[in-house]
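The complex appears here minus one protein chain, its other protein chains still in place.
By letter and in written order, the chains are A and B; residue numbering begins at 1 in each of them.
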Amino acid sequence: MTGAIFVLTVMGLLLGLVIGITVKFFGTEPDPKVEKIEALLPNANCGGCGFAGCSDFARALAGGKAEPNQCPSTNTETAAQIAALLGVALGVRQPKVAVVLCGGDNTKAAKAALYNGVNDCRAATLVAGGAKACLRGCLGLGACARACPFKAIEITGASLAVVHADVCTGCGKCVATCPRKLIRLVPTSATLHVLCSSPEKGAAKRKKCSAACIGCQKCVKAAAGAVSMEGALARVNYDHQPSPPGAIAEVCPTHCLQPALLDVTPVPTPAASASEVAHA
Amino acid sequence: MPDPWRFHGGVHPDDGKALSAQGAIRKAPLLEKYLVPLQQHIGAPPKLVVAKKATVRRGQVLAEPGGFVSAAIHSPTSGTVSDITECIGPGGSPIPAVEITSDGQDTADTCLEPIADWENAAPDVLKKRVGEAGIVGMGGAAFPTLVKLSPPLAKPIDTLILNGAECEPCLTADYRLMLEMPDRVVAGARIITRILGVKQTWIAIEANKPDAEACVRQKAEGTGIGVQSLRVRYPQGAEKQLIYALTGRKVPAGGLPMDVGCVVQNVGTAVAIAEAVLDGKPLYERVTTVTGTPVVNPGNWRFRVGTPFRAALTLAGGVKEDPAKMISGGPMMGLTVYSLDVSIVKSTSGILLLGPSEVSQFRSGACLHCGRCVDACPMLLTPATLSVQIENERFDLAEKWNAFDCIECGCCAYVCPAKRPLVQHLRRAKAEIMVRRRAAQAAAKR
Partner (left out) sequence: MGEYFALIVGAILVNNFVLGRFLGICPFLGVSKRLDTALGMAGAVVFVMTLASAVTATVNQYVLLPGAPFSVGDLAYLQTIVFIVVIAALVQIVEVILQRFAPPLYRALGIYLPLITTNCAVLGAALLSAKESHGILKATVFGTASAVGFGLALVLFASLREKLELAQVPECMRGTSIALITAGLLAMVFMGFAGLGG
């Protein structure tokens, strides 16, 4: 018994000494900045920032790969202290959500051709620009949905991408995948969307899609600054949102102006409702 | 020189040329309106120099080159610029376009003088004319010819090859050109030879066009230009395969023909250059084959740039049956288009309609790993592996496996028993790799 205690004690001392010497001669100096940041962090290792614990997050902060307000457990004051330490401006974290600015699903937008190729929007645009008559319409082949890490984008039965705002985290991964640049990140507080992105003239658009913005400007008059015209296309001013949006949305003759909903299901137009049910 | 170098792979599809081969080149009548796209070449978009409602004459410059790799665009007829709008480009994306309403007079612009004594003119004068006439490669790629004729000093050129292979099935525009105006083909070849100062010039023609070869050979006699008959094999007319067949030189991966001292020009381009120099005529019209089983009178016409496909098909007598597919170009490398409002541009070598029985409504399956595409690929790629990588969006791997060397000839998709859309996959990968390389370049600059 005493032998065992003796052997283990001696070995512990010896090995500890060897490690100590190694660290002394070969160890890397810890970054003082990282240490200071670590001291400010809650050190609860909750993982809420997306990094493996507080020290990992501290290293990412020091390396400029993270932002102080990514930590959900610190208050603004501490975050400001860390920001000051890093010498960066503390960005105001405005929660964002993605929205697909097209409402022309199969029941509303005309098809110009039958597409039978690679099942991906970016590949489809390489073949005569895609099968949809509107060259700015959602192709509905789901490149954005596949790119979404949170499965927040659904391709409806009528081939239209819609974002479920309650699931969307606003990470923006989908934005770059859309070959037609239809996806935009907007503040979660947005209450209205113009679900059309075609700059074509109203009459030309109307021929291709019954849900197109025809540029009638009724909404501009009704919304008092929340909607403005950009050529032949109405655009929502996302910094300036009306609070009950329903009344404004109702003036839109093509229903392309839509109130933002948490769980978006395309609002059927009276003419299209029967076929929509068939698709669902 | 008996067929010395055979390229690897390739296919031998039914050439379908009989439909339109007898259709001598006819001049298309003047239209009321032309919609001229403002991007008809690879490279920088040109700068518009006319305003709306301006009066223009035939051959007047509508847009000037917007950079070194760019080309001017000329008015197809005299009249007024009735609208500056947009049209569906050959790739399907909307591009800016100019609408010219004809005044019926078809008055020619006279700013380009014919260079009668071209045999003694300085090469630079001739070269300048190629640029002024807005000439681009007429085989299909539409690369600005002036750039090809201005090789850097570090890359000496000793061989010019005029490409009359026309290996693409169904098309006969180049064949008719060689048959009907062999003197212009040879004149063009001599002008380019003079510009480049090369030692040897070849006119290469596939062996399935013996009559065209005889015509060109007769005209080329005594000019020092060789005429070479080529093995009938698709894609014999692809730049790199053609160079290999004639000289045995291999263009390195990622390289250009100029890396092995060669310049390849289409015979159509040579004719356009001859017309620009001898007649002072800019490139505003081209010979296009309108063909396909549904077409009533297939044949070849000299269309002005900006002629809508609709007018071209009307000229060919319309259709007998509802076509299932319309292709700008040939069946192997052409681009599917669905709108009759698409305009003929400088690179439109053909308009091909396919009937319902000729278009398979396949569903593509998983790769069987049979390796036929590997055997067929003339660029020695492995389309099977590449397509799987691309399906998984591993463009980094695809780049490593030389996806960028793909010439989109379509041999792999032609032989694939699983009907996999291999060329479309590769086109997507090339587009994606291009975006990545540009991003990397921009990042490196910063």
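The criterion applied here is as follows: contacts are C-beta pairs under 8 Å (C-beta built on N, C-alpha and C of every residue); 3 or more make two chains touch, one makes a residue touch a chain.
Bear in mind that the values here come from a model prediction, so they are computed numbers and not experimental data.
*Asks:* Wait, the hidden chain, what does it touch out of the ones we have here?
*Replies:* Hidden chain contacts in the full assembly come out as A, B.
*Asks:* Kindly state which of the options B:40, B:77 or B:389 is in contact with the chain not pictured.
*Replies:* B:389
*Asks:* For chain A, which residues touch the unseen chain?
*Replies:* Those residues of chain A that touch the unshown chain are 2-4, 6-8, 11-12, 15-16, 18-19, 22-23, 26-28, 52.
*Asks:* Using the touch rule from the top, list residues of chain B that touch the missing partner.
*Replies:* Where chain B meets the chain not shown: residues 366, 388-389, 391-392, 394.
Basically, only the chains that are shown with their structure count from here on.
*Asks:* In angstrom, rounded to a whole number, how far apart do the mean CA points of chain A and chain B lie?
*Replies:* Their C-alpha centroids are separated by 42 Å.
*Asks:* Name, in rising order, each residue of chain B that touches chain A in their complex.
*Replies:* Those in contact with chain A are residues 88, 91-94, 335-339, 361-363, 421, 424-425, 427-428, 431-432.
*Asks:* What residues of chain A sit close enough to touch chain B in their complex?
*Replies:* The touching residues are 112-113, 116-118, 120, 122-123, 125-131, 135.
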